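Starting off with a structure, shown below.
Every protein chain except one is present and positioned as in the full complex.
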Amino acid sequence: MIRLKNVSKIYDGDKPALVEVNIAVTKGEFVFLVGPSGSGKSTFIRLLLREFLPSRGDIFVAGQDVIHMRPWKVPYLRRNIGCVFQDFKLLTNKTTFENVAFALEVIGRSRATINNQVPEVLKLVGLEDKLDSYPDELSGGEQQRVSIARAFANRPPILLADEPTGNLDPATSLGIMTLLQRINRTGTTVLIATHDREIVDSMRKRVIALEAGKVVRDQLKGVYGYEN
Amino acid sequence: MIRLKNVSKIYDGDKPALVEVNIAVTKGEFVFLVGPSGSGKSTFIRLLLREFLPSRGDIFVAGQDVIHMRPWKVPYLRRNIGCVFQDFKLLTNKTTFENVAFALEVIGRSRATINNQVPEVLKLVGLEDKLDSYPDELSGGEQQRVSIARAFANRPPILLADEPTGNLDPATSLGIMTLLQRINRTGTTVLIATHDREIVDSMRKRVIALEAGKVVRDQLKGVYGYEN
Amino acid sequence: MKISAGYFTREAFSSFKKNIVQSIAAVTTVALCLVIVGIILLVMFVGGQVIRKIEDKVEIEIFMEGLDGPAQAATAGANPVNRWNQMEQLGNTIRSWPEVHKVDYISKEEALRKFKKDFSNSPLVVQQIEGNPLPASYRVGLNNPREVETIAKRIKDLPYIKELTLNPDENVKFGQDTVRKLFQVTRWISLAAVGFATLLIFVSLVLITNTIRLAIFARRKEIGIMRLVGASSWFIRWPFILEGMLEGLSGAVVAIFVLTSLWRTFFANLATGKVFAFLSFNFDQVTFVKLLLLLALSGAAIGAAGSFIALRRFLKI
Partner (left out) sequence: MKISAGYFTREAFSSFKKNIVQSIAAVTTVALCLVIVGIILLVMFVGGQVIRKIEDKVEIEIFMEGLDGPAQAATAGANPVNRWNQMEQLGNTIRSWPEVHKVDYISKEEALRKFKKDFSNSPLVVQQIEGNPLPASYRVGLNNPREVETIAKRIKDLPYIKELTLNPDENVKFGQDTVRKLFQVTRWISLAAVGFATLLIFVSLVLITNTIRLAIFARRKEIGIMRLVGASSWFIRWPFILEGMLEGLSGAVVAIFVLTSLWRTFFANLATGKVFAFLSFNFDQVTFVKLLLLLALSGAAIGAAGSFIALRRFLKI
């Protein structure tokens, strides 16, 4: 489902953000991406979304060659990927409802379907009474949950989540993780970048650990594993 | 140093974000503010900064009546408060260095002092090699650390931090917390809204717990205390 | 794809409302630019008519020696009836040319009356005039005054002209120097007006697209997010284009309202008012309505095009 071959990414600066990364994630897997701040987790996720291209290497997502893809095909790739962004990336001019609805409008869902599905999805993340709030009328955690709801609203085959519980209390975090696990069980490939040691340690899924852009560990049923 | 009397805050909607809050924090205290997502922590902090006024009640910060304050005096109040915002609030047009320097320029520090102090402060949060990066060239955790550095750059008597470690790995989080504790020991009043159970539980400081806008617990040497 | 026009329209309207500051800025810009351009076009139209009126005063005069109707013709010697016929024929020939708008006959009596009026200050001159030494003449008005030289030349080459005028070069006149100067001046003014109008239209285009570009630039993050969520270029573009059209159209409507008021209180009075009554230009409603429709259409087109252009750089993947 996701395959990276010798992928390196060097931003304008000198220090590389990713170095020779080789990773394969098969369909239906549940993967944690861990690593200290600045180790390249977000870069990894943004490469899969083709937000930019890697400096070297090949990337395949959902059977498509991300690097040699025609520009006009990129939106179709992205519709196969639900993504929770670290900074949420909500449309500030749209309400909670409209933000989630947008992901469905993009793939041409009918109004009726949207009116039906969006409140359902928002209920799953506990925002059923914030449908008409704009992002800046929401608390940090609420915004994060809108972003999560939008990511899986159109049931994409791949779900990427960048620090999806950074602004959530442990109870809500656990709820979200349970939700993501349930989504994973329906066949969705899930990849989560996180700092939440508690969750990683308790769930015992595959863990890929980055450090300064290098994959230093790739472990099935792994743990967060950094010592303080 | 901080005193709230019967403070309530109701946003345009119906449900109140804060209900009859009575809190007093004395000079030099170290306080954790905990509570589930949407319980009013950020609202609490923003009220202290006079980002907006409460619907009811009185607020005193650094000896000043926040509510009856003349508008032109507000900047002077804010210069007494360093604040780490949940969404960082970095100036996107300024580099890391310039963002931190801004907090010093505002209080009229000389160029020499700024050139001297800013790199020092940034070193404390581990960003000594990101001085010239713009916020969108930084990872989430790096942005958060810039926000932290800016908050205490001018050594304010009060330091507020809204979820300052949400995007940081446990090791870096601990480093930041140690730093905040050190700052606290020099006499600075510190108030931290957080979801990080590990840190709250290990530090054993005063804990104020909010739930749906109400103070449900105010405990010296407390713990995070929410069960999953 | 099942993308409905309904969605785009809804989006465009709601975005127009939600970004009201930018919308108002765009609408104001379009409105003000179109008002200015509209005024210039109206002035050019009116001015054009005034210039035409002035140019229409250019005439060719043909002075004919000692001839004024069959009766007096007898005194002029030669074959008077024949010459009278020749004169009639000359008038008819000229009148038959398509370039000629009218041919007026000024008899000797009329010429004398005018002479006496002109010299009322010098009664001695009038006293000295015996009989009627002034010649009769034709005044030839042209459809296109700019053809005056050609037509004058053609008249000089007509048959009988030598007999009638004795010296065609002297007696077929059109105030050559003044006319040339007049046409130079009017052409220069027209050119300057067209140049200025073109400049104004160009400036308006730049200012309007500038404003729209700024408005869209401020929303580049929004566009980036839409991209990341999988929206195709056209899916993003349509609402923006419709919003641009809406802004352009609203601006045009405001401009039309302003221009109509201006027209009612100002230009319309010109035609009937005293000042320019002697020019008595007419400006039919149809032309005005056409102008307004043109403005509305341009407004919408500029708005849409402005959005389209401004979006380009943000829609690159």
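Observations on the model:
Every chain is named by a letter (A, B and C) in the order it is written, and numbering of its residues begins at 1.
Operating definition for what follows: a contact is a pair of C-beta atoms (placed from the backbone, for glycine too) under 8 Å apart; a residue touches a chain by one contact, two chains touch by 3 or more.
All values derive from a computational prediction rather than experimental measurement.
Within the whole complex, touches from the chain that is not shown fall on B, C.
Of the candidate positions C:Ser15, C:Gln86, C:Asn171 or C:Ser298, contact with the unshown chain belongs to C:Asn171. Residue-wise, the contact with the chain that is not shown comes from C:Gln184, picked out of C:Asn144, C:Gln184 or C:Thr287. One of C:Thr28, C:Asn143, C:Ser190 or C:Thr260 touches the chain omitted from the figure, and that residue is C:Thr28.
Along chain C, the points of touch with the absent chain fall at residues 21-22, 25, 28-29, 32-33, 35-36, 39, 43, 63, 66, 115, 120-122, 124-125, 127-130, 133-135, 170-171, 173, 181, 184-185, 188, 192, 196, 199-200, 203, 206-207, 210-211, 213-215, 217-218, 274-276, 278.
In the full complex, chain B touches the hidden chain at residues 49-51, 71-72, 74-79, 81, 83, 85, 89-93, 102-103, 105-111, 150.
As a working rule, only the chains that are shown with their structure count from here on.
The most distant chain from chain B is C, comparing centres defined as mean Cα coordinates.
Every chain gets a centre from its CA atoms, and the centre nearest the mean of all protein CA atoms is that of A.
With each centre defined as the average position of its C-alpha atoms, the distance from chain A to chain B rounds to 28 Å. Between chain A and chain C the centroid-to-centroid distance comes to 65 Å (mean Cα coordinates, whole Å).
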